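Have a look at the structure below before the remarks.
Note that one protein chain is taken out, while the other chains of the complex remain in position.
Naming follows writing order (A, B and C), and every chain is counted from residue 1.
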Amino acid sequence: MTKKHNTLGGNVIAPESKAEHLDDDHPREACGIFGVYAPGLDVARLAFFALYALQHRGQESTGIATCDGQAAYVHKSMGLVSQVYNENNLAPLKGHMAIGHNRYSTTGSSHIRNAQPYLIETMHGPLGVAHNGNLTNASDLRSQLLERGVGLSTTTDSELITQILAAPATVWSPYCKPNGSGGDCWIDRIQAFMAVSEGAYSLAIITRDAIYAVRDPRGMRPLSIGRLEQGYVIASETCALNTINAHFIRDVAPGEIVRLNEAGITSFEGCPPEKHTLCVFEYIYFSRPDSLLDGQVIHQARQRMGRQLACEAPVDADLVIGVPDSAIPAAIGFSLESGIPYNEGLVKNRYIGRTFIQPDDRLRQQGVSLKFNTLAENLQGKRVVLVDDSIVRGNTSGPLVQLVRGAGAAEVHVRVCSPPIRHPCFMGIDMATYTELIAHRFDVEGIKKQIGADSLHYLSLDGMLDAICQHRSATYCTACFTGVYPISIPDWLFEDNRDKLYFEEVWGI
Amino acid sequence: MTKKHNTLGGNVIAPESKAEHLDDDHPREACGIFGVYAPGLDVARLAFFALYALQHRGQESTGIATCDGQAAYVHKSMGLVSQVYNENNLAPLKGHMAIGHNRYSTTGSSHIRNAQPYLIETMHGPLGVAHNGNLTNASDLRSQLLERGVGLSTTTDSELITQILAAPATVWSPYCKPNGSGGDCWIDRIQAFMAVSEGAYSLAIITRDAIYAVRDPRGMRPLSIGRLEQGYVIASETCALNTINAHFIRDVAPGEIVRLNEAGITSFEGCPPEKHTLCVFEYIYFSRPDSLLDGQVIHQARQRMGRQLACEAPVDADLVIGVPDSAIPAAIGFSLESGIPYNEGLVKNRYIGRTFIQPDDRLRQQGVSLKFNTLAENLQGKRVVLVDDSIVRGNTSGPLVQLVRGAGAAEVHVRVCSPPIRHPCFMGIDMATYTELIAHRFDVEGIKKQIGADSLHYLSLDGMLDAICQHRSATYCTACFTGVYPISIPDWLFEDNRDKLYFEEVWGI
Amino acid sequence: MTKKHNTLGGNVIAPESKAEHLDDDHPREACGIFGVYAPGLDVARLAFFALYALQHRGQESTGIATCDGQAAYVHKSMGLVSQVYNENNLAPLKGHMAIGHNRYSTTGSSHIRNAQPYLIETMHGPLGVAHNGNLTNASDLRSQLLERGVGLSTTTDSELITQILAAPATVWSPYCKPNGSGGDCWIDRIQAFMAVSEGAYSLAIITRDAIYAVRDPRGMRPLSIGRLEQGYVIASETCALNTINAHFIRDVAPGEIVRLNEAGITSFEGCPPEKHTLCVFEYIYFSRPDSLLDGQVIHQARQRMGRQLACEAPVDADLVIGVPDSAIPAAIGFSLESGIPYNEGLVKNRYIGRTFIQPDDRLRQQGVSLKFNTLAENLQGKRVVLVDDSIVRGNTSGPLVQLVRGAGAAEVHVRVCSPPIRHPCFMGIDMATYTELIAHRFDVEGIKKQIGADSLHYLSLDGMLDAICQHRSATYCTACFTGVYPISIPDWLFEDNRDKLYFEEVWGI
Partner (left out) sequence: MTKKHNTLGGNVIAPESKAEHLDDDHPREACGIFGVYAPGLDVARLAFFALYALQHRGQESTGIATCDGQAAYVHKSMGLVSQVYNENNLAPLKGHMAIGHNRYSTTGSSHIRNAQPYLIETMHGPLGVAHNGNLTNASDLRSQLLERGVGLSTTTDSELITQILAAPATVWSPYCKPNGSGGDCWIDRIQAFMAVSEGAYSLAIITRDAIYAVRDPRGMRPLSIGRLEQGYVIASETCALNTINAHFIRDVAPGEIVRLNEAGITSFEGCPPEKHTLCVFEYIYFSRPDSLLDGQVIHQARQRMGRQLACEAPVDADLVIGVPDSAIPAAIGFSLESGIPYNEGLVKNRYIGRTFIQPDDRLRQQGVSLKFNTLAENLQGKRVVLVDDSIVRGNTSGPLVQLVRGAGAAEVHVRVCSPPIRHPCFMGIDMATYTELIAHRFDVEGIKKQIGADSLHYLSLDGMLDAICQHRSATYCTACFTGVYPISIPDWLFEDNRDKLYFEEVWGI
């Protein structure tokens, strides 16, 4: 166990307000990444469309970096993809290759300084990194860099990774040995990085001559490869490939480095793969329903979860509804399996943006509800099955049950497409601390009472895994359900104090 | 025919880019309005939540005006409700009554100057107006005001209305006679305004002492009344009432003035009602599915349209899908009636914001599509019924059919929940000109070819009206289908040149 | 005496911080105006350069309006001329005539809504007004407009003037009779405005066909006419004419209307002139030294004031210094007359911008001084004559004397180029209230003690007037010295409560 966690720090102008979860009770994903090598195309524009399709993976900031074989160009800003880019700021992003990034802050404060891609100049020209994931040994790596005399200007893993890659592989050679790079120094360096780093990461890297796609040895974050007529692309999800009409080839393999350059695509072993443990929440919530992951279409997987749930926890009811939007496919699956009619019962405001305006006490007493309204006519007198994808803190399930009941439902039976979440995630998903997790504090019966449902059933772990991958050929990280982490987690991270890891305590050592 | 249309003009700083329709082929609504009289509540915050719920009715600008019985306070800005307001700008909006407005520009350029509510000072203190609709005799009214020596600083109906209301009713007395105002000068003035104005309007008016709700004699725009524990509210749609947990009382009647003040709510006859002709597009597209309009829940009405469509135009098929989000209820209805299974087939990007970035030619050839992706696994090999709510220009139907077919659908049968749109709207809905309307240029068979569907059927007018209101007790404006306008339209408006009515040609007379 | 002053109000979003006087102890001028009629020139660009030269007359906001004979175009914004304009916002300002305005707020809050020129549409096309001055019967005029049923949306005189001009002259006919307009309705209306308004005003008016220059019957604010090769211009000061290389023709006469149009310049009698009482502070402080006013070059007049001061209040001293920048010409004059050498003794920060950062108490004790430093080597051991242009509140004279003494001066003799200011200004100069004026509270001996000078002498009124205009052919408003106001001032304005005239008290009546 290390005590170096205090070096996670940084310095900031003025702390900006932390984004509120509002009525949302979902884990928050860390990012969407993209890369393209396509001479002859407007790669910045292409990156824009891909990031637009990956918006659901991060709404805090977005950035695109391009390279024309000589210089690199970058634009990044706080805000949504549709707000950030315009013809004026895309035009200077010249070149035939690009990487892009949408960020949802996990560690590191909400500040433009932490936006990605992070770019630096190196011995071998420009280097840019877009990162999805979380290095569990980041504080050790920071210490090593600082000890080498490399100053750091942010608290992000991305700067860390660029500075590790900026050094010759031999700097890290005590930790690794060359692996066959074909003379490409960046392959050497990425291999060195993979040797010394631990945790979850999918990377899109831009250099003067190539784009590199990198996936950690457990493949904990998704990363897919696609082909355009004029080149190749990589993206966190295949929905981005579809949007730009790229042809899906395959996923980047755990531990693999894939290079996109004038020679096409080339595969290198980055490090020996370990047991594949893709984050199962990609299926439950993160990925868009039209994305394909490990050969599974998300929408189909969610339908199967709904069907499985109907098998595991049948109920005599008149109507199946889902919590929009993520639980709709599972609700349709539940309906198809159970024969209970599907319909819409909850209406979600389509224009949800981040707002920090909350009802005051009097308005709260008035019952002001920001996000959902009911379709009372569909619910009135019905015994309703309310399908949700997951319950984290449990702060929205109660109000939703009450809302449905208030609209005239005779009974409300909650069915959840995943098992109870009893453990925090330390691999970059902003979920909750132990004490915040409702299933850490209550058993299922207790939760049922807390949320006021007539019945409550969670999908079993086996049932969920069967539904996701029918022959169980793939394996997943299910640590938040089981507490079995695929990576060794430093003890101090269990101390439920992540919120205190701000920079002020930090500079001081 | 009048030539006064040249006085519609105004002056502007610099023309801002016109919002693009992008892949969207819907008419655009003119606004959402709100009003509240509620001593003891934070009325600005309440207005915020109501406007948040009415966001779908206008995304260009938003504003809130409050009054504390002495002074009035206002904040308005371009942008979404969630972006515009914060604790800092809500705090100064003091008082116990408020009006609010979300704007979707129709006439008048896209500029903060045209944001509402529009406030002025009058003999009797502050006066503010939030307006949904379009005055068809606006240019005549402008001329009359200018002739009276009142200068105008915008091109909006809202300023027009405030300046008409600023004058004693007797100024307009040649045109109207007192109607029983109980000594409230504002009632007199609103009656005078209603006597001289023509067109569609629902108004929320704030004065020093009261809120007034006004609806044109044909009730062309919706406006509902609700009750809070501490007061009363009015809103364009009942979904806003639900959001703030106000109890729905009734709609404002055509031609009625409703006053909210310390005496509670009081009804006045504003002008003799004419045949009720609420815009039928409120049912087809504008209103949120959870709103209640003329006693009909929108979601139910849309389901019935889908059922009716299944009866009128049955088809041998394997799957019913809807174009998200507005056609989903009708698709469910079609499925329930026809017995053909419902599922999701199209995925819509949830983070659609206004973007002006378009694919360039090369990317367009690549097939970049911004808004929809398909769920190929659900569509593959299926004979698909694709339900849409309406077709205006027809520019998105073709690509959608192609997209579904490209995802493997064996057949694509398009079913539209409304009749062919053959006539423009002159009552404030930004729809299209004659030459832009696909159904003005082609018959159904021709449109089918244009969009490449295997079959195409529109819902019949009677079928649609039956579905909306089962006993046909209510009547609607269906001018865009029939060409029968409830209001006499000046000839020049038919000249298909509305786009030329910019201010430059205008100042000149 | 009227009690209508409560109708001065308006409504605002959120009160912005009032600009601080900081270390400055000068009256603040209300505005600089400009107008040009010049087919073939880029009149907006020309207006930019003229406003740049007039920046010293107002730094809060600036605006330019142009007209091309059809439409009008306007851009206005908070900030300095150099900050506000760029090629992008000048380009749309098309046309062959323009007016421009720099604002220094007096009444009316600091808000973009109050920026000028104020433009409206009228029966006869666009109308824009740029105004320098203050209408002393503004509240009466507001009441009359409101009674006529004209709503007002700001608290500025400018909107008032546009709305008065928007009405046919006959509306105001009880008050005036036609005066010979040659059929130009705008001349009629301006004459009507001049008949009903009281106070100080110089106006630049733009209409569809012409620019009009108007000066109140006492000529209280400056306004000059110049000739370009291609047309004519008007400007508050001749320094603006010089900057754009326009040839000075003459000043607009008190009570005169000058029209610039395709016929060249034409003069009309606006109203019978009264005794000319140009504000004497134009000579003392407001005007730039290179401007020519009533045939007097300001720099020369100030030198003569310095000479006169040396005659009236000689002193045995070693060095004459001036308070930069306005008192430098007088210091040079004092030196030339007295034979005492002139040198620089105070250095002023050239980058003074509005800042709201003030020293806290500890720093104030440290002696932090923001604006002036001394040149100790020039001052050391010297008996110093410190020439200043005027003393209003007296808040900077004391620190300046202390500063000079602290730099080693043996004696500090203060000489002021104007008499003691004992009365507030009600004609639009933001000076101070009675209780703030140091000369209202103390006699000269008392002030000397307050500021810690070894001696203090003010220039006599006669001496000042002789210096300004050698043969006393011109007359000036000297009310702030004498209390003899050229215009009758409503009693309530003397009540020292102008600061309370905010809008909140106002809407209510």
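Simple rule for what comes next: contacts are C-beta pairs under 8 Å (C-beta built on N, C-alpha and C of every residue); 3 or more make two chains touch, one makes a residue touch a chain.
All figures in this text were calculated on a predicted structure; none of them were measured in a lab.
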item	value
Displayed partners of the chain not shown (whole complex)	A, C
Selected residue (touches chain absent from view) among C:S139, C:Q163 or C:T243	C:T243
Contact partner of the left-out chain, one of C:L336, C:A410 or C:L493	C:L336
Residues of chain C in contact with the chain not shown	40-42, 45-46, 48-49, 52-53, 55-56, 59, 80-83, 85-87, 90, 228-229, 239, 242-245, 288-290, 297, 299-300, 325, 328-329, 332, 336, 341-344, 347, 349-357, 359-360, 362-363, 366-370, 373-378
Interface with the undisplayed chain - residues on chain A	7, 9-15, 65, 67, 69-75, 88-89, 91-92, 118-127, 146-153, 162-163, 165-168, 171, 208, 503-509
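Here is the rule we use: only the chains that are shown with their structure count from here on.
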item	value
Farthest chain (mean CA position) relative to chain B	C
Self-contact between copies chain A and chain B, residue sets same or different by half	same
Distance from chain C to chain B - Cα centre to Cα centre, in angstrom	49
Sites on chain A at which at least two other chains make contact	none
